[in-house]
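A protein chain is absent from this complex, but the other protein chains hold their places.
Chain lettering (A and B) follows the sequence in which the chains are written, and residue indices restart at 1 in each chain.
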Amino acid sequence: MSAMATASMQRRLRPPTTLLGWIGVAILGVLAVLAILFVVRFWDGLIQLGEWFIFFAATRPYIILGFAVPIGFGALCGVMCERSGVVNIGIEGMMLTAAFVGFLFGAYLHEPLGHVPAAIVGVGFAILAATLLSTLHAWLAITVKADQIISGTVINILALGGTAYFNQLLVSTAGVSGARTLPRNVLSLPPEVYQVPVIGPVLNAVFGQGPIQMGLIFAVIFLQVMLFRSRWGLRTRAVGEHPKAADTVGIDVIRVRYRNVILGGVFAGLAGAYLTLESVGSFQDGMTAGIGFIALAAMIFGRWSPIGAFIAALIFGAARTLGQAVQISAPPGELGQAIASWPAQWFGMFPYILTIIVLAGVVGRAVAPAADGIPYDKESRS
Amino acid sequence: MADDPRQTPSPEPSPPPGSSPGITRVPDAHTLIEDAVTFAGAGGTTIDPSVAARAVAPALEMRGITKRFPGVIANDSIDIEVHPGEIHALLGENGAGKTTLMNILYGLIGPDEGEILLDGEPVTITGPADAIARGIGMVHQHFMLVPVFSVAENIVLGNETMGTGPLLDAKAAEERIHTLAEQFGFQIDPAAKVGDLSVGLQQRIEILKALYRGARVLILDEPTAVLTPQETREIFGVLRRLAAEGTSIVFISHKLYEVLEIADRITVIRRGRVVGQADPKTATEEDLAEMMVGREVSLVVDKTPASPGDVVLDVTGLTVTDDRGTVVVNDCSFQVRAGEILGIAGVAGNGQDELVEALTGLRRTRAGRATLSGTEVNNRSARELSGRGLAYIPGDRQRYGLVLPYPVEDNLILTRYHQQPFSRFGVVDAGAISRNAAERIPEFDIRTPSGTVPASTLSGGNQQKIIVAREFSRPIVLLLADQPTRGLDVGSIEFIHKQIVAKRDAGAAVLLVSAELDEVLELADRIGIMYRGRLVATLDAAGAEKEKVGLIMATGDAGESGERARVQA
Partner (left out) sequence: MTSETGPGQGGMSLNPTSLLGTDRGLGRQFTSTVVAILLGLIVGALLIWLSSALSEDGFQLDLPLAAYLSLLQGSLGNERGWANTFNAATPLILTGLSVAFGFRAGLFNIGAQGQFFLGAFGAAILGTTVGIPFPLHVIWTLVGGFLFGAFWGFIPGLLKAWRGAHEVVVTIMLNSVAALSLNWLAGVVFRDPAATFPRTSDVEGSALLPILLEGTRMHAGILIAVGAALAVWFLLFKTTLGFEIRTVGANPSAARYAGIRPARITVLTMSLAGGLAGTAGAIEILGITKNYPAEYNTTYGFDGIAVALLGRAHPFGVVGAALLFAVLRAGSGAMQRETGIPVDIISIVQGAIILFVAAEMVIRRFLPGGRRATGGAAAAPSAA
């Protein structure tokens, strides 16, 4: 009984049985040999390059963190949903909508209200917008019991079209200029703190940037503790693993799922708000560009735990950073020159390729919560 | 007493001719009160105190419970009462309505009519939380335990001990569990992961869960379905102890001998109605079976002795691993001859599933071989095996045997769609498929409006008949039947058993794998007992004693005395 259900999802490595399989293995083998040769030949250069990047990252960790913030918040949204048993691939759409709504309010209101208050209002509405979408997803997934991937896709389609439409209608034609971003250094730590070696840049990355970026660290810690040490977390995980068991001890599975999915929208909203109100300051159609899906990969990579997702987000952020790093400070050595000559698109591809590698399970298995994606049917007789 | 408000007019009980002692038709507590009154009234005899006491305050009473689902009345005006400290068995076959009744009691669903009384007080149970609060605990047929959680987490779920703020207090929970467990003689480790524990242990945890919440009425739904006879005896000990301490126990089962052993009283349900009560001291299995099914049921299949021919399936040294790489079939060897049924008994999880998968081409073997009529068949494809005359009735019919959304006619050719006449040169012949269906449906008594309805609309028994029809419609050399009658009604069980015996008589070799020891004892000519991946004993069915078989199933010790057979808890 156990065999086939698990076999079809994640398979252990087995010797191939077909010709095609052997060809695949042969190709992989050749690639592996080439990779080994490459590493051996360019060992020194690689070390140099590594040092360069680490130095870069250490002195400017805010760049990595900056990329990691939307991924991280998106991943937290995913964790909230999937730990409760609801698959959410609409994070992308929620983020995009939040980004647009936040920008809209921030841009329209910065005249009457002033920059910072307008931005704050924008964040509030961004969260609201994302939460509305997550409520829709919750309704479709939990009550309607539609397939959760289709539900998420619908949200993505609606978000893409909706933001483009309203962008055209309300922003571009109305001639509204960019919103200002949320201020840095909200905690007002003196700038000397950031000059301290090693710790200083890290503190800068955490406290010296905008409030949303700061909020990510706290959100991760808070969620990690709550998920594994609190009553809410225990019940949530039970609902995601074995909802029938939770039901029979009196836990309201439907309510738990609704609450968590809707709250997950808050995180997606923060991610979107960050993009337009803390990072870029303007909105472009489709600006999320797949971040929502990278967030899903980060969640899987992080084994559905908040801290794991955060670390994964940092790694993905680092992948994206590489492209920027090359432009800001020239990497050393012949390898460095080679890399510097790479077209920008290659760097852009890193996070996506890294995600695929993660999903292919090269970096270990990933087991989702057992009831993930299965709508809960109270009257089902099993 | 005549003005007792709880009295409702009861129907005149009329014992049918030839009813055996100990069986009363349609009694209820109110008749008992009447009896007591009659006793008292007629000649000044004192009221029999036990009668009066029993009639006064049942711990649990369900009156006139009716529940309808689309197309079926699951519970039809059911009356049942349980006294404090009583073990009351609810007996009925699959589909009789027992679980529905208990789901109503537990608040998972609401009754359409009727009322529930606890200690004489009418209550409305709004949900499981409410039921738990009122002292009703339920141990479900399929365990409601989260495999990745620890024992402690599972027990406290929904009833957590809180520490500071929203955080849990794990230590306090573990202490409480320890205390409770000792009180009832359990041995458990609160930190162990439930998924790693044996089935018997998991069940104890389920009971502990209920006790932790102060259950005074404990409902057990088919508790012994997954236990060996030894584990069953242990659980019975636990139950008797609980009952002695005042817990009322409702024991749902369809197993006649168990019910006779453990229960103080038995209520028999059939097709949603109470058909009668039984006194275990005087009733026999035949009586109970008749009440359950409503007609004379022969508990033993009519079967001529086998005349085995040549060896058809020869398994030598077969070793198979599961998905995680653990060896679960370990150097297993046995033979099945034409014209005989070899029944493999064993507690679920001793490698039977993987053995069956290996023999049907669905799982690779690591070592050893299996030959079918002399040809080596391990590690061949399922398709090739079926071409060589292997027929397979899968254990989980809805997952492996049928494509539920497909029409019946497509399911009937599911394994032969690629062959003529159903397809030629890669193109499917719809006409041939429907002609085939038109023949098979009457031949195998498949109750379905037509061949084009989805298989999902058929009952379990008829779904199984589709599989049987499909597998039996070609020459069979070896029939592999895995849990062939799980979850079926008695009529379908009879049908399938007859078909299997017929195939045996027609010369096929039959390998029967079943977790229902009764089925194996009934059908098999020879019995093999599977323990930790190998066949540790093979006996002739004719002389086999159930207890002995159960012992070997639990310990893997063939031919040792009972002293050594102590199950590690």
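As a working rule, a contact is a pair of C-beta atoms (placed from the backbone, for glycine too) under 8 Å apart; a residue touches a chain by one contact, two chains touch by 3 or more.
None of these values were measured; they are calculated from a predicted model.
J.: Looking at the whole complex, which of B:Asp353, B:Glu409 or B:Asp525 touches the chain that is not displayed?
T.: B:Asp353
J.: Of the residues B:Ser459, B:Ser473 or B:Thr538, I need the one that contacts the missing chain.
T.: Residue touching the absent chain, from the options given: B:Ser459.
J.: Consider the whole complex, including the chain that is not shown, and state which of A:Ile54, A:Ile150, A:Ile221 or A:Ala330 touches that chain.
T.: A:Ile150
J.: On subunit A, what residues meet the omitted chain?
T.: 1-2, 4-5, 8-11, 18, 20-21, 24, 87, 89, 140, 143-151, 153-154, 157-158, 160-162, 164-165, 168-170, 241-245, 289-290, 293-294, 296-297, 300, 343, 345-346, 348-349, 352-353, 355-356, 359-362, 368-374, 380-382
J.: Since one chain has been left out of the picture, which residues of subunit B touch it in the full complex?
T.: Residues of subunit B in touch with the missing chain: 69-72, 74, 94-100, 141-147, 195, 199, 202, 221-222, 225-226, 348-349, 353, 360, 362, 381-383, 386, 392, 394, 398-406, 410, 414-415, 417-418, 423, 426-428, 454, 456-461, 483, 486-489, 515-516.
In this section, only the chains that are shown with their structure count from here on.
J.: How many angstrom between the C-alpha centroids of subunit B and subunit A?
T.: 46
J.: Which part of subunit A faces subunit B closely enough to touch in the complex?
T.: On the subunit A side, the touching residues are 1-7, 12, 225-226, 229-232, 234-235, 237-238, 241-242, 244-251, 370, 378-379, 381-382.
J.: Okay, in this complex, where on subunit B does subunit A touch?
T.: Going by the criterion above, the answer is residues 99, 106, 108-109, 127-130, 132, 138, 140, 142-149, 153-154, 156-160, 162, 166-168, 209, 322-323, 325, 353-354, 357, 362-363, 395-396, 399-400.
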